[in-house]
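Note sheet for the following structure.
All protein chains but one are shown in place.
Chains: A and B, in written order; residue numbering restarts at 1 for each.
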Amino acid sequence: MKVSIDPISRLEGHGRIDIFLDEKGDVENAYFRVPELRGFEKFCMGRLGEEMPQLTSRICGVCPIAHHFAATKALDACYDVEPPRAARKLRELMYNGSFIYDHTLHFYFLGGPDFIVGPHAPKAERNILGVINKVGLEIGKEVIKHRAYGQRIAEIIGGKSTHPVCGIPGGMSKPINEEERSEIEKMAESAINFARFSLKTFEDIVLKNKEYLDMILSDTYKLTTYNMGLVDENNKVNFYDGKIRVSDPEGKEFLKIEGKDYLGAVEERMEEWTYVKLPYLKGVGWKGWKDGKESGIFRVGPLGRLNASEGMATPLAQEEFKKMYETLGRPVHNTLAFHWARLIELLYASERTLELSRDPEITSQNLRATPGKPGEGIGVVEAARGTLIHHYKLDERGLVERANLIVATTNNAPAICLSVKKAAFGLIKNNNVSDGLLNMIEMAFRAYDPCFGCATHSLPGQMPLEVKIHDSHKRLIRIVKRD
Amino acid sequence: MSDFEPKIVAFFCNWCTYTAADLAGTSRMKYAPNIRVIRVMCSGRVDPQFVLEAFAKGADGVLIGGCHPGDCHYQRGNYKARRRILMLQRVLEEFGIEKERLRLEWISASEGDKVRKVANDMTEQIARLGPLRRGDEHG
Partner (left out) sequence: MSMAEKLKLAMYWAASCGGCEISIVDLNEKILDVIKVADFVFWPVAMDFKYSDVEAMPDKFIDVCLFNGAIRSSENEHIAHLLRRKSKILIAYGACAYNGGIPGLANITNRQGMFDTVYKTISTNQNTLPKISARVPEGELELPQLYDTVKSLAQVVDVDYYVPGCPPAPKIVEASIDAIASGKLPPKGSVIGPSKALCEECPREKTDKKITAMKRTFEGMPDTKKCLLEQGYLCMGPATREGCGTPCINANMPCTGCSGPADDVTDQGAKMMSALTSVLALEGEENVSEENVLKMIQEFPDPMGVFYKYTMPTSTLKRRVMK
């Protein structure tokens, strides 16, 4: 007999979970499936390259800024143009501002309600309104206010918060003035306090609750995998730029590569029962639906990033980073700890936003560099949900010949399937499929904060790729091929 | 295919082309009856929406007739028509419709014979292209 959770809720995108039960009422197997697909990589062909930041942001209206800047960075590479330093800082400021909104949204609106009102609470209460009822209107308003701050920062810099317009090859479309800068600075200061409060809330409501702590540490919600994220030159987490670092299940560095070499490190495969593709590490291989050091399945997003890095680049976040690893050991394989890692990142994003808002160059008007001739390029960022890669080939008129997008949640898709499977096996016995238990299975994917709009932008398709790397004297020093 | 009779909607400007068509008529010139004429005051009046709607509603071809550049009764209408129709032809090709199905001709009031020639020529050309395939649910 088959039990379906349809649709899954409190995430971005569409999905369903199908659980097969045997005669005893125990789980035979559980499948996490994605039923949607829109075809961006196909219909972006023939479009103006400079439209890609606005076109691809429609892959996801929850994380449009991630796509917007992955696209903008890819265009920088296609046009072989380095944006002015001030433009780079302005982009990173907006980028971190968007994390304030996105991570707040997830903890309080999407994944957090399971902890704050409880996983077995009545269906009608397991949402932001239930959260506000539980924590009170004062705190509820602070939640709403700070989520809005993140949106406001993006709106100031980018024109709109959802589907901004400011990214162009070589820079940004407009500067911010002192009044706007000051507004951002004040919002960032408040956001830091709010992030600290959220971490305290997590400690009080979740870590000090034995039932929840047991859930976090349980085997039902544990997956031992490789981890991936962008790091700066000190191996600290950076959302906007850096090198891709992968650590193995024991925490040792497995690889560290330039974003444009990602394609040599990851392969993907398909299953008949889902539209999303399933990436894994080439160097380890696909060993079936299992975790562990021998399996190429890896994780991205907050826990993936923190595991793959050696710390946070800002002081308060770094303290919290140390605290998490002191509590749970290193690396952390407990899926529900994604929620904790996410709040640590919320604090880092707030601190980084404050830092950048105080940078003397941030109101500079020098925001555009002249693009060169159009060609091929790759842009990599860390979306809230994980590593995001945009790869375009533009023709001589700057129109998109081909596009390949490797999206955050796609990277997590195999891990999500496995987590849901494990949770089903661990929780459903003897035909007991209460609403609360089914919700606990959903908690297994919610921790990842998946974005299936992102993950199913397109059917599987990669393009033959040849990247020519030139040094500053324009001498060809390397050709990286994938066909 | 041999008994396919193209349906061609023609927008003729009042001052030049429509007058020429009248002349063709009074001169008893015979030409293909496939042209359905709609009189407009100027070729610049032809909104691309008219053309698209004609195609969507069953036309296999659309012909637009206006004054020669420099002779427009309203001075500049036909210049706009020229740019407009060229752009529309590009877009039609993107929609998978052959650009030959949309034709712009400059025909002055005295050129009754040109109306005959263009009508016959276009009917023949569209007959060769075949009926317009409109994109249905499945493409």
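Please note the rule applied: a residue touches a chain if its C-beta (ideal position, glycine included) is under 8 Å from a C-beta of that chain, and two chains touch if they have at least 3 such contacts.
This is a predicted model, so every value here is computed, not measured.
Engineer: Thinking of the complex as a whole, which visible chains are touched by the chain that is not shown?
Structural biologist: Taking every chain of the complex into account, the missing one touches A, B.
Engineer: Tell me which of A:Ala148, A:Ile257 or A:Leu437 is the one touching the absent chain.
Structural biologist: Reading the full complex, the residue touching the unseen chain is A:Ala148.
Engineer: Which of A:Gly97, A:Gly118 or A:Pro169 sits in contact with the chain that's absent?
Structural biologist: Candidates A:Gly97, A:Gly118 or A:Pro169; residue touching the omitted chain: A:Pro169.
Engineer: For subunit B, which positions touch the chain that isn't shown here?
Structural biologist: Spelled out for subunit B, the touching residues are 47-49, 51-53, 55-56, 69-70, 76, 79-80, 82-84, 86-88, 90-91, 94-97, 133-139.
Engineer: Write the list of subunit A residues that the hidden chain touches.
Structural biologist: 2, 5-14, 18, 20, 28-29, 31, 33, 35-39, 41-44, 46-48, 50-51, 54-55, 58-62, 64, 105, 109-110, 123-124, 126-129, 132, 137, 140-141, 144-145, 147-148, 151, 155, 158-166, 168-171, 173-174, 267-275, 277, 286, 368, 371, 397-399, 439, 442, 451, 453, 458-463, 482-483
The working rule: only the chains that are shown with their structure count from here on.
Engineer: Report, in whole Å, the distance between the mean C-alpha point of subunit A and the mean C-alpha point of subunit B.
Structural biologist: 54
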